[in-house]
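Take a look at the structure below.
What follows is part of the complex, with its chains left where they were.
We call the chains A, B and C, going by the order they appear; numbering starts again at 1 in every chain.
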Amino acid sequence: MAVPLIESLATTEPLAEAFSDRAVLAAMLDFEVALARAEAKLNVIPRSVAEVIAICAHGAQFNTAALARGALRSGTPATPLVKMLTELVRRANPAAAGFVHWGATSQDVCDTSLVLLLKKVQPTIDRDLRRLQDALRRLAKDNRRTVMLSRTLLQAAPPTTFGLKAAGWLAAVHRSCRRLRANFAESLILQFGGASGTLAALGEQGMAVGKALGEELHLPYPDAPWHAHRDRLAALVCSCGVLGGVLGKMARDISLLNQSEVGEAAEPVAPSRGGSSAMPHKRNPVGCAVTLAAANRLPGLVSSFLSGMTQEHERGLGGWQAEWPIVAGAIQAVGLAATAMAEVAEGLTVDALRMRANIEATHGAIFAERAVMMLGKKLGRDVAYVIVDEAARRSLEQKRKLSEVLRELPEARGHYDPAALQELETPENYLGAAGEFQDRLLESAEQGSTGGPGRAKE
Amino acid sequence: MAVPLIESLATTEPLAEAFSDRAVLAAMLDFEVALARAEAKLNVIPRSVAEVIAICAHGAQFNTAALARGALRSGTPATPLVKMLTELVRRANPAAAGFVHWGATSQDVCDTSLVLLLKKVQPTIDRDLRRLQDALRRLAKDNRRTVMLSRTLLQAAPPTTFGLKAAGWLAAVHRSCRRLRANFAESLILQFGGASGTLAALGEQGMAVGKALGEELHLPYPDAPWHAHRDRLAALVCSCGVLGGVLGKMARDISLLNQSEVGEAAEPVAPSRGGSSAMPHKRNPVGCAVTLAAANRLPGLVSSFLSGMTQEHERGLGGWQAEWPIVAGAIQAVGLAATAMAEVAEGLTVDALRMRANIEATHGAIFAERAVMMLGKKLGRDVAYVIVDEAARRSLEQKRKLSEVLRELPEARGHYDPAALQELETPENYLGAAGEFQDRLLESAEQGSTGGPGRAKE
Amino acid sequence: MAVPLIESLATTEPLAEAFSDRAVLAAMLDFEVALARAEAKLNVIPRSVAEVIAICAHGAQFNTAALARGALRSGTPATPLVKMLTELVRRANPAAAGFVHWGATSQDVCDTSLVLLLKKVQPTIDRDLRRLQDALRRLAKDNRRTVMLSRTLLQAAPPTTFGLKAAGWLAAVHRSCRRLRANFAESLILQFGGASGTLAALGEQGMAVGKALGEELHLPYPDAPWHAHRDRLAALVCSCGVLGGVLGKMARDISLLNQSEVGEAAEPVAPSRGGSSAMPHKRNPVGCAVTLAAANRLPGLVSSFLSGMTQEHERGLGGWQAEWPIVAGAIQAVGLAATAMAEVAEGLTVDALRMRANIEATHGAIFAERAVMMLGKKLGRDVAYVIVDEAARRSLEQKRKLSEVLRELPEARGHYDPAALQELETPENYLGAAGEFQDRLLESAEQGSTGGPGRAKE
């Protein structure tokens, strides 16, 4: 399915296709066919009927425009679909028509169809998330010693490494994928409850039909129908929201590094990628832009889904009917962000020289903490803080190295090891546990690793 | 445009059409053509060029799938469109190709197109909102004396009239329409700023071109380009949210009145409307359901739009790119709710007998306040409260009229006017200012009335 | 801490206390004391210093008003607190003052304090959730055979049992508690990274200090500092949102059953509970009201937290600073809902007679599906649907039993088993798998059960 222009920055083609009319229709018909087969197998309906239904369902063209119109009149697309299918079956075999949708209710069709759509789209998203994680692991490993400024509240701060930065992104993506996977697993189950969730229309055979239906559709059979309990889907949508936030954080960081004035990283260059219609020199960080756009839309989608959870009794009025576009929107947003960030991570340009240059441009101000600790051992942290504060001020003013300024301050004299002062501004010597943290993050984020809340307490 | 199945409960056909590829493409091309004409008129580009561009823009088929793909690579659909159009123009007249999109930037195209789409969709929504208001006014007038229970926290409370209820809905719709209209008016303006919002590429003629462009498109020319200031659109989306809440409140009320156990109002009956695939007896309140679904989705959309307002410098990175589907979604949600509620209000069945029966079924408990006031004049409100509380308890327990029980209570004796007690449970006599309030509401909600915050202080 | 009036329907006293100035201050001081002890143990700072710091931290009164003022100037409450504490320590022992907060940064204090607050509040919420689950289990067991209407789109539908309804609530609560517990476990970890997340100020000893600090505070040591990666907290807030939705659904159901016109369940009666200032007869469902209010506020809080996740580099600017009131608000909302629903469930009045009466009041219309299935075996579902539709219409119109009407219809004659028609409206005979579903739900929701996505596929 072509992506509608109005959503052209909100989804990708495969993700649009995943919720296209074709896909939705196929899922609904799959339900009806599987239901007939399950019921035929258990002699709830005549065996021959199931095949007539299958043939009609798979062979026919359905007028989706009419279906959509019917959906709005019925409050669900399942009602007009069942009517259309029944009509088709009647034409093929009048006696069979009466067994279409036997014992089921509209919500069974809709909810299970949504589950089938989700099941089918999951690998698409997964693939990009794996690409992304592979790329981030590579970036982390390649840059374990690439020093750069850390930045807090967008102010230069003591150095870190780009490896640690990438490992931090990776670990957050990995944790969020783990949660997403768990929520997918929990959600990908059959919904089948009949009119009121008791399967009463099927008499003694309700649960047997349900289990057979689950087998036909390769969906686990849950404890009980969940028509009015949407917590599993809610948790899934939430996981999309959290992963969206994680990808958005990564996009925010890269777009900041990608600023003309910072220049430490750049999105991949490709023909017609990120160009501007007015400005030839521009290489816009479009991957970050669409990811941040996705991260921007997701919290509202999550909120809408959660608001809809307070559904009335056995079938909600308003909450349920709002779900489809919310779930599709959330999946498409997070899927698009995964695609975009995979591409960005795979082709990211890292400019280690510029990173170092940006450190140097601070004239050592970012080593002020280091100087405080150095002087603080003798003078106490708070006395040292005041001295270094003054030195940092002068250093910035005079554009001279902090160590030089400190060397001249009488208050500091004698309170530091001159050799240590000498290498005050060497970033490699002020990385603390960056390398070790990175290694721990990479280890936890091994593909397939179940991870822990981090890792076991040590 | 057919409504996609996944959104079949989220929009109507005209509202889907309003943001269809056809409509979006037309709006973008209208911008380019109008720009060329405005520039030709001012001799910024050769006169002949404008017509070549117009012919190419209007005569050609554009591959919207390719446009959408290009949009994702460029971060905006305008970039690939300008390329395609330029290519077409080049084929028609190589010399003209270079003047396509002269002096404009992608965001000028996108923002102005959005404005054009909004301008075009406004009457569609307006029409339903007028139908709705007309129907509500009629309902109010017809039911000025139709007594019914009021209900607070879903508990029976002293009587009101259905007329006042309908007038309350009407006035809230009217106020919200007024705000929506104001926000539409404020938003329907040209965006034209060029690469950085200064129109520098057009030299001295920037503003003249802008004004001419506005005239071509019948859009007011604003103070200045608003590329990075989204408050007008934000206020518009907010107004959709508020109106959605108002329509949702009405839908909530009607769906509660429509309950089998209450039965005081029912959605209109029409063939294949509100039927159930499993339960023939069902007449589901589908108009209320889709309206509540819209009211459920709107707050999240509003929230997403507001989140995206913190856009970076002269063109945002993430916020701007998220807007189109949010604005379209909000308009479609509120438009669908307006359509649904117009239909519901026009065909609403009001069961005055059932309303009265439901009052009577309370055995007078809802007149407890009245009894308190009656006894309270002599006994004081708090002493009366205790007596009536006990009487109400017994009345409910024994299913006898409150006045009967009260008459037997020695504590009450002598503290009331027997004639007043006699008619304690006559709802018509305990309506207070209901009629007057209704009249005032109807007056304020006159079509075209500018209203006030209510009305002038008296 | 007394609950502020403006939040009197948004929290409880224990939950307000959990985020009170006293609690926040204690958590921040606990961090500083534990840090000093950990560092003293490892000889990073002099041993004696740690005890001076502990004495000053625990013995002093801090001016929280001044702290809050300082927080707004510094962008974090940790900065003014460290200053105050340093001043106190200086007065006690000038040499020790310099070692306060050694090697840490403000965010270490704030994030770890938040974790400590969450750890402390978790059992409070847990207790109510256990009470709630116990009460629901009891309600389910006691009502395994209590028949009632099911209701879809607020319309009467085929019967179910109150036992199944309660079991459905229970299972959803249980699943959501499981997710909440997992997210608590994942979130309750130390944050300790120093100025830029590398612990560089502590040289070789950074990670050792971190581990010792975790031990002091009984918090697991994570892979790496998580200052800019908020996915764990986000997932926790999401879980509050999902559980809030589940509790809201239960409250919605009960408030609907509690309607005067339905009367099937009622919130517990207690002195001054749910009374009205104007209407003595009112017993307002206040537990449901505050739970629904919580469910109403939670999606917005979740959305705000998710929006804040896109934090800049090593310390965000805006996102991080927004977190405290969001997390506190979410915990308080879900905690209040748990308290309220535990109380409601424990004291819920279930009116089985009214439930049956409401079934009977439908004159059998809700058994239309059953009649369709009965006739459908011979006539086909679709032919039967039309016949029963007509019968249901007449039955409702004439207020006669559906079976009676059907018996008179010539189209139906001969197509049903007369004995079956006889008991068409016996709800006990049309419960399908209600009992079995209930048993499965209760089993999955055993306290301590890890459950599954439902249960294993069978």
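The working rule: a residue touches a chain if its C-beta (ideal position, glycine included) is under 8 Å from a C-beta of that chain, and two chains touch if they have at least 3 such contacts.
Just so it is clear, the structure is predicted and the values come from calculations on it, not from any experiment.
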Wait, 3 copies are placed, so what's the full copy count for the complex?
-> 4
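Following the convention adopted for this analysis, only the chains that are shown with their structure count from here on.
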Please state whether the interface between chain A and chain C is built from the same residues or different ones, using more than half shared residue numbers as the mark of same.
-> same
Rounded to the nearest Å, the gap separating the Cα centres of chain B and chain C is 31
Touching two or more other chains, which residues of chain B qualify?
-> 255, 276, 278-279, 284-286, 289, 299-300, 303, 307
Contact residues on chain C for chain B in the complex?
-> 149, 151-158, 255-256, 258-262, 276, 278-286, 289, 299-300, 303, 307, 358, 361-362, 365-366, 368-369, 372, 385-386, 388-389, 392-393, 396
Parts of chain A lying in touch with chain B, wherever the complex brings them together = 2-10, 12-13, 19-21, 24-25, 64-65, 67-80, 82-83, 101, 104-106, 109, 194-195, 201, 248, 251, 255, 270, 272-279, 284-286, 288-297, 299-304, 307-308, 317-322, 324-326, 328-329
In the complex with chain A, residue positions of chain C that touch it = 75, 86, 90, 94-103, 150-154, 157-160, 164, 167-168, 171-172, 175-176, 179, 185-189, 194-203, 206-207, 211, 214, 220-226, 228-232, 234-235, 238-239, 241-246, 248-249, 251-253, 256, 292, 295-296, 298-300, 302-304, 306-307, 309-317, 369-370, 372-373, 376, 379-384, 430-434, 436-438, 440-441, 443-444, 453-458
